[in-house]
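One protein chain is absent from this view; the other protein chains keep their places.
Let's turn to chain A:
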């Protein structure tokens, strides 16, 4: 657990970047700091590895005040990923990943094996291992950045807007991969972003900060969407927060109707399209039992017939449902 207690950062020119911030970051979860620029989210993050020193207050990791440790030793035990990855341009990909193990004096074989394993883990082709960062795309560089941060298996990983400089499609991929990776590794991740959608998607907990470095609300995303504490948070989480809150509503089991004859299935029972006059209309998004209500509503909205298709894990169609069924599930 990382604990902030009345932490304040005031720059020599008098600017108050972080104002008496107190919060507890639980272990093994993703905590997101989000807010407009000037809200002190990056400053708060960087005070954890002491690349910025706080002015007053205490930050402790598992009960131990971080100022009791030598900053260099502290940093080697905390992974760090930034925008544009910040890879060392003069080192190959595998050497970049091996940076911290080398600093810690691991033997060469173990260092290299670990680095290669991590490259694979973050979804990079091992052919890229001997390339230099400049030969990689932005998304690939960011993956190397994550691998580098994880190399010495730190308990904590700090991520400062890591995905904001890549295009939306790659960003989406990287977010999905981070969630998948986190399910395996269970690190304590502190993630900074200015993008509320990213915060809601990735965070187990989200800290919304306002300009001037004051904590506005610290809550799980569903709580943030359902009960924003004030106008600032309400404005920041956006207009369609009601719709987005559906992401966190999982119906027990959506009651479905039998498959209609207009729905064309293939041999395995997977839906292919809707028969209409003389043409076949493509199916929309499909819904699986256990998905959120947002997925259910999306299936209805994208279907050409207004009926969403429910499928099992193998993709076989089980039944259909319309908006009335989704609305009923919403009320319950």
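Note that contacts are C-beta pairs under 8 Å (C-beta built on N, C-alpha and C of every residue); 3 or more make two chains touch, one makes a residue touch a chain; residues count from 1.
Going forward, contacts and distances are computed from a predicted model.
Selecting from "ABC transporter permease", "PadR family transcriptional regulator", "Lactate utilization protein B" or "Glutamyl-tRNA(Gln) amidotransferase subunit A", the unshown chain of this assembly corresponds to "ABC transporter permease" (UniProt protein name). Of the listed positions A:137, A:227 or A:302, the one in contact with the omitted chain in the full complex is A:137. Residue A:103 is the one among A:1, A:103 or A:265 that touches the chain missing from this view.
The chain omitted from view is touched by exactly one of A:63, A:89, A:168 or A:258, namely A:89. Annotation for chain A: contacts to the undisplayed chain at residues 49, 51, 72-76, 78, 80, 82-92, 99-100, 103, 125, 127-128, 131-132, 134-137, 140, 145, 148, 158.
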